[in-house]
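The complex appears here without one of its protein chains, the remainder shown in place.
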Amino acid sequence: MCQKQLCGGGSATKKGSCFHVVCKWRAQFLKAKMGANHFRFSNVSRLGTHRHRIEDPVQPSFLCSQSLGNCLIMSQPVAQEILTELESLRLIDPHTHINPLAAASETLADVMGYHYYTELAHSAGLSRDQIEEPGISPKEKVGRLVPWLASMENTVQYSWLLEMCQTFFGFCDERITESNWETLYDASLAKMQSPNWEQQVLEQSGLDQVYLTNDFDDPLTGFDTAFYVPCLRTDDLVFHLGKPEVRERLQKCTDVNLDDSASMKDALAKLFAHFTENNARACAISLPPNFAPRAVPASTVDTLVGKVFSGTELTESELESLSCFVFWSLAELCAEHKLPFDLMIGVNRRVFEAGVFQGQDLYDKRVSLIQYKELLNAFPQVTFPISVLSETSNQELVSYSWIFPNVVTNGHWWYSNIPVFIENHTRARLQAVPKTKQIGYYSDMYKLEFALPKFAMYRRILAKTLAQDFVVDRGWSVEKSVELGKLVLRGNVEAIFGPV
Amino acid sequence: MCQKQLCGGGSATKKGSCFHVVCKWRAQFLKAKMGANHFRFSNVSRLGTHRHRIEDPVQPSFLCSQSLGNCLIMSQPVAQEILTELESLRLIDPHTHINPLAAASETLADVMGYHYYTELAHSAGLSRDQIEEPGISPKEKVGRLVPWLASMENTVQYSWLLEMCQTFFGFCDERITESNWETLYDASLAKMQSPNWEQQVLEQSGLDQVYLTNDFDDPLTGFDTAFYVPCLRTDDLVFHLGKPEVRERLQKCTDVNLDDSASMKDALAKLFAHFTENNARACAISLPPNFAPRAVPASTVDTLVGKVFSGTELTESELESLSCFVFWSLAELCAEHKLPFDLMIGVNRRVFEAGVFQGQDLYDKRVSLIQYKELLNAFPQVTFPISVLSETSNQELVSYSWIFPNVVTNGHWWYSNIPVFIENHTRARLQAVPKTKQIGYYSDMYKLEFALPKFAMYRRILAKTLAQDFVVDRGWSVEKSVELGKLVLRGNVEAIFGPV
Partner (left out) sequence: MCQKQLCGGGSATKKGSCFHVVCKWRAQFLKAKMGANHFRFSNVSRLGTHRHRIEDPVQPSFLCSQSLGNCLIMSQPVAQEILTELESLRLIDPHTHINPLAAASETLADVMGYHYYTELAHSAGLSRDQIEEPGISPKEKVGRLVPWLASMENTVQYSWLLEMCQTFFGFCDERITESNWETLYDASLAKMQSPNWEQQVLEQSGLDQVYLTNDFDDPLTGFDTAFYVPCLRTDDLVFHLGKPEVRERLQKCTDVNLDDSASMKDALAKLFAHFTENNARACAISLPPNFAPRAVPASTVDTLVGKVFSGTELTESELESLSCFVFWSLAELCAEHKLPFDLMIGVNRRVFEAGVFQGQDLYDKRVSLIQYKELLNAFPQVTFPISVLSETSNQELVSYSWIFPNVVTNGHWWYSNIPVFIENHTRARLQAVPKTKQIGYYSDMYKLEFALPKFAMYRRILAKTLAQDFVVDRGWSVEKSVELGKLVLRGNVEAIFGPV
């Protein structure tokens, strides 16, 4: 039973499964704006004194502050219509870090342990030892993070947390605090322990397919690869052959004796065979800002492969040649196997070494797609869905996608995955890149529960943009705008990576 | 006779030269927003069920979807007033690629053959061979491009095409498709074959003057240089003296025996004499991101000029010295002849070598105006209207124009010529650069028909910005805001390059 005091003296009371409430003032306001006499209402804040009376049914979530954004966008009639249509669309999530053997969260610690929260808590003042102390219980971990949520309540990342708790766990307060978190913890635990929790989340989130990020030596067994779609992640192969454990893993899973360029190509070919046999839909890699791939003759690396696999340390420039050779070989295999090659450009690893787990990486915005000129010209037959980490790279991404048939814009990555950048980037892409060459969004999630609030955030921004730039500024019909929205939200994912 | 079904069951019927239509729902909506009882209406999309009845006269174009943007901006009363005022202003287009001997299009292929469309079609999947097959008829070419328009209908470039077809050729459909393009082609052909088509376009576009981009060896004859104003384009001189044909052209048109720095200066002086005698108003050049001009002593290049003109290949660094010398000499001649020197900063040529004609150039955003420090300090008496290709360069352009008396902001170039960037850049310039130092816009067009939709796009954005940032946020009167708009739209062009 969820009871909520409304400002202006009104109050909302749960009647069975839904609330009844309306705000006289808002009625006038929305009527003036919408010329409509009926609308769902949610009270945002004291906008002058006003009374409340019962009117039409509203979902409980409408009274939870997070969902108001959603509701208020709706108060703009065009964006509302578009958003409603987009919400009816089931989704494919083309890039995640889901472990298909443990896809959903088991406790709230799996949700709040996501690096977005641990790093923000750490940044706000919670010590890394407190966060990562070995052997603490999930509940203990959540309990330690909760006091720090107040300092990050302004962030969009926190809004995802609140929306998850509201939608999945019936949480109705405005904030997660030291006084209400245990109730939330227990309620969420009960939910997550229900036998088919994973299915419930997928259903509520409307997910038809979830793409994975798999290590090159992943057996890809024990899960339905038609639903959890494998993608070959290649960072280790390109950048970490200097590490003994990486070399061992490669030798072990390919059973190739690696001593020259040819044997390296054999090993890589085996990985592609294994992945494509298991329904892999993409090869993916994240790249540092200073990387500029180039073709390196086999002869140059023959000795290097031998050297590194015999345990000899390579020089900076030898490592760079080897990285380029492996990277180029991967592109050749993508061509051969008709796999798109996801490039995630611009991350510097371990910049903040004392940072929490997965909270140590940053970047250098001084990167340009011109560094990929040789690659993009050499592989016209390979599709490169490109994500950029720096928001200052978006215009280059737009321009290169506008010119190069094999470049596709791909989502809003990491430090660019916040509303102000998504908004600007979405506008630029929709204004200048062929509509068939844009993958609107991916969640990058580690646990299933995150797809819902992240896609919801993107859909609201997409609906606003379509309403403003297309319906209002260019006079498109809502239908035509919704078509475009559905294409970037889902259609292109199937066209580029393959149908469900 | 143009008949258009309206959503919500209404329909618009042509009565003589105009339509009669109104939408009840919109009436309420706009009344609420404008507090006015009369307004022109255009129906954007189904915004809930509603009926239509005849009310006041509307221009046909108001019912063509492209023009709705225009109309809907008007639904914001302040922006509407400003836009109306700005639309009454006749224009000067200070940078185009018009061939004055064939300024207007002869067929729709001249319009759709513009590289914006061929490169977007190529990017979307149409092969270059199909687009550039020798000997195909104009109609055949258009027929091949049409099926690909659907994939670029979201782009602002496509919106220009639609607006041109609506305004010049009476096209009234929402899309150009495989089923309606031939009718459009024939209708447009009839129009373009009318004897005074060029004059009709200039009249409908309100153009008082069109600036050209002329090769250094252009005879500048056969056209009215008071209307089609010559500008000396100098890319070849600064960057391509390594090419035999360029050297020959220079020797031929100047009749100078080029063997040292002095003879090079003589040759350049002759070009300036020829151009200024023919009413040239500017010297112009596009520059790669890595160019950093510097003064090079004549002695250094004496041998280089001899070497290159004797056909000897120069080294990278010799070419760089020669480029700097020629560039610096051009700046000296601009000072002497009081010509503004248009700098278009940041393009890399032939990045995508398999691209269509004029669709191969991109850029590296890692460029800074600091590279022009020595130049800007050395030539206080030369005005440098500067265009930047990367949107990330706009703040530098704003700051340098705010500080350097000889730097002027110039339009929105190429990959930055899309609404989201124009909007942000226009706001920054109007907020921080003296109003007399801003050239608002140029079309960069290859055929006359493009000025109309491109300037229309800019005017809408300018009107919105003036309404929001000046009337609303700063309390300016509409009159004062319109004054400012007219100054950047035309006044400054005459003040900086010379009066009509």
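We call the chains A and B, going by the order they appear; numbering starts again at 1 in every chain.
What we mean here is this: a residue touches a chain if its C-beta (ideal position, glycine included) is under 8 Å from a C-beta of that chain, and two chains touch if they have at least 3 such contacts.
Just so it is clear, the structure is predicted and the values come from calculations on it, not from any experiment.
Colleague: Touching the absent chain in the whole complex: find that residue among A:I82, A:M152, A:L369 or A:V482.
Modeller: Of the listed residues, the one touching the omitted chain is A:M152.
Colleague: Taking the entire complex into account, which one of A:V78, A:L120 or A:I403 touches the absent chain?
Modeller: Answer from the full complex: A:L120 touches the omitted chain.
Colleague: Looking at the whole complex, which of B:R90, B:K338 or B:R474 touches the chain that is not displayed?
Modeller: The single option touching the absent chain is B:R474.
Colleague: From the list A:A190, A:V420 or A:V500, which touches the chain that is not on show?
Modeller: A:V420
Colleague: At which residues does subunit A meet the chain that is not included here?
Modeller: Contact residues on subunit A toward the absent chain are 7, 25, 28-29, 32, 42, 44-48, 65-69, 71-73, 119-120, 122-125, 151-157, 159, 174, 348, 351-355, 359-360, 362-366, 390-392, 415-416, 418-421, 460.
Colleague: I need the residue numbers on subunit B that touch the omitted chain, in ascending order.
Modeller: Against the left-out chain, subunit B lists 32-36, 77-78, 81, 366, 368-370, 373, 376-377, 380, 392-393, 395-396, 398-405, 424, 427-428, 430-437, 469-481, 484.
Simple rule for what comes next: only the chains that are shown with their structure count from here on.
Colleague: Find the geometric centre of each of subunit A and subunit B from their Cα atoms only, then give the gap between the two centres in Å, rounded to an integer.
Modeller: 37
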